[in-house]
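A single protein chain has been omitted; all remaining protein chains appear in their positions.
What follows is chain A.
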């Protein structure tokens, strides 16, 4: 029996979604690919167990977050962004907001970045985010507030966008 039975199918179905999250966490396509590959190798090695009684995707997403934060600590000073300019950097075709958001995200701490990706991209609740980040719901709320505040300082042009997010947050 192939010990990776079902793993290939899982990957083909979910890797692009995971890649998008990885990309949002890293902000660099090559780092995102490396991060995802590292995490998926771990998923593969635990596939037998995960396929039987676990949720492989949840495991992978949790590992992405943890590994991202861990990588950032280990490699930040050693592996600068050496990739080519992102295709999105052509201002003639680029949304100003998207460009500003991408650049501002690059200047957040990994936990601040992760909390925004989880809350506003993956649309996770405070409770789910707290479980993924292994912290209290209160910490998630304060991290979210700090991260949004930092974005306001780093990218004032995003004010409308962030106010919109604030209103939604208050309604939750």
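The criterion applied here is as follows: a contact is a pair of C-beta atoms (placed from the backbone, for glycine too) under 8 Å apart; a residue touches a chain by one contact, two chains touch by 3 or more; residues count from 1.
By definition in this document, contacts and distances are computed from a predicted model.
As stated in its UniProt record, the chain not included in the shown complex is "Lipoprotein LpqB beta-propeller domain-containing protein", which appears among "Lipoprotein LpqB beta-propeller domain-containing protein", "YvlB/LiaX N-terminal domain-containing protein", "ABC transporter ATP-binding protein" or "SWIM zinc finger family protein".
The residue from A:33, A:57 or A:128 that touches the chain not shown here is A:33.
Seen from chain A, the chain kept out of the figure touches residues 4, 7-8, 11-12, 15-16, 19-24, 29-34, 36-38, 40-41, 44-45, 47, 74-75, 77-91, 95, 97-99, 101-103, 116-117, 120-121, 123, 160-162, 164-165, 168.
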